[in-house]
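Structure incoming, see below.
The complex appears here minus one protein chain, its other protein chains still in place.
Up next, chain A:
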Amino acid sequence: MLRKADSSFGFAIGAALLFFFIGGTLTTIVPPLVDKTWSKPFENNDPSKGPTGKLKPYTEIELKGRAVYVREGCWYCHTQQTRTLLADTKRSGWKGVDSPISTPDEFVYDTPHMFGTKRTGPDLSRVGGKYDSQWHRTHFRNPRDLVPGSIMPPFPWIAENPEELRALTAYIQTLGRSKNWRPDNDYEK
């Protein structure tokens, strides 16, 4: 049948698009219609169903900080997903408590999404509240002052800009905090 595409211009175009659209439609348009967790913000009040908590929309200052995170390309080296791997839940964990895995409903307000493809630095999906603002400030000025061996670039233009620093830190402190899972909620500010 596809022999016809050899010499017929219109047939070749039609078949090439048809083949493409079957897979294209089934893998991009259909999944969010089938799986509602992609669009419904996380909320759970029942401890028997896993960690409780509620996903809140970003505030104005957090959005500003997120814009800085996007602008500087932090997402090229830091993923934001605790995957269904034991090691991920331990690395995202805190003080001996394993972190819950990331679920789609935790990211409903994220645009652009920051899941990432490359983990040159540690995953940040549960970093919110682990380090205080002073730590972040010193770290942005020169990461190697706090973490010898780190290859993160220094960001003095953020560390020296109080407004951007406050916004970026505010954003980072939100990461992964819609689910309450840590012992005694020991979050730093």
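Here is the rule we use: a residue touches a chain if its C-beta (ideal position, glycine included) is under 8 Å from a C-beta of that chain, and two chains touch if they have at least 3 such contacts; residues count from 1.
Here, contacts and distances are computed from a predicted model.
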Which of "NADH-quinone oxidoreductase subunit M", "ABC transporter permease", "ATP-binding cassette domain-containing protein" or "Cbb3-type cytochrome c oxidase subunit I" matches, in UniProt, the chain that is not displayed: "Cbb3-type cytochrome c oxidase subunit I"
Absent-chain contact - pick from A:N44, A:T103, A:T138 or A:N180: A:T103
Interface residues of chain A (partner: the chain not displayed): 2-3, 5-7, 9, 12-13, 15-17, 19-20, 22-24, 26-28, 31-32, 34-35, 37-39, 70-77, 79, 81, 83-88, 90-91, 101-104, 106-122, 142-144, 147-157
